[in-house]
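The next block holds one structure in the form of structure tokens; read it before the comments.
Heads up, one of the protein chains got dropped from this complex, but the rest are sitting where they should.
Right, subunit A next:
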């Protein structure tokens, strides 16, 4: 990456050519959307005066004040309900859960009040709300703070569920989510917040959005398809680099959206490579990988499979605290490489 002298205030020029980490990409996306549409506001625990528990909303309260950036008491069911009500009334709330684990305190509001209402009202009542926060495992935060909710929320009609990997995903998908008139579950990843990625000029434009429901092929390959989301996309790319040295070319698909699932992109890739491994951090049973395999079975890509599709997932246990146990509870790059070789009969 190269440095450019940047005296202008325009965010595009200021950041172009510099790596932007996922946290700043999210921060910037919210800043721009708050500026663009005065109906947009952010609420959650510590989002205002504390600058965000993970600093994702740093500076926003100072810039937009009490009416747009709201600190709530520690009371998820309550403030999620207030947020949904605000969306009913025409505002465009961003409701932050400090982590998605806490959303279980409020899940009735997400599912029954947000997801189902447009349907129940036969189109009379849209719910333009974004629920966002870090999802999945972190480092040493133990069982109650490490769960992945992609499968749980991905199960529900009426919800859009997105899971960005890099800064471009984070920026584009958050803008798209805020501009979407439907409830969007936005699954971030705490361990990705500090990771920098180069962002091009195009991506830094104020109207840059990543379409919800469209996966991205991050790496082209011919021998096997790896489908993943969030942090595991990075692991897939690392595994692909290692495998390339042995002559195996992996195609890596970054789902970006969990629901609606971009089956077309997955099928096109599988029909090209004939082999499929899904990779996720969440538990295996009834998970994202399970859905992908089922969809492939039920569609045209099945006939192109030269081997059964396989899932790489977290271990089917609550997350242990001890480091050695935690390391063995989540998919490692070596697990991906191992599975690829098994599928390819190497």
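Methods note: contacts are C-beta pairs under 8 Å (C-beta built on N, C-alpha and C of every residue); 3 or more make two chains touch, one makes a residue touch a chain; residues count from 1.
We adopt the following convention: contacts and distances are computed from a predicted model.
J.: Using the UniProt record as the reference, specify the protein name of the hidden chain from among "Cytochrome c oxidase subunit 6C", "Protein FMC1 homolog", "Sorting nexin-30" or "Dehydrogenase E1 component domain-containing protein".
T.: Per the UniProt record, that chain is "Dehydrogenase E1 component domain-containing protein".
J.: Hey, which of A:140, A:194, A:211 or A:300 is the one touching the hidden chain?
T.: Of the listed residues, the one touching the omitted chain is A:140.
J.: Of the listed residues A:57, A:101, A:135 or A:182, which contacts the missing chain in the full complex?
T.: Of the listed residues, the one touching the omitted chain is A:101.
J.: By the contact criterion defined above, which parts of subunit A meet the unshown chain? Give residue numbers in ascending order.
T.: Residues touching the hidden chain, for subunit A, are 45-46, 49-50, 53, 71-78, 101-102, 104-106, 138-145, 284-285, 310-318, 320-325, 328-332, 335, 338-339, 342.
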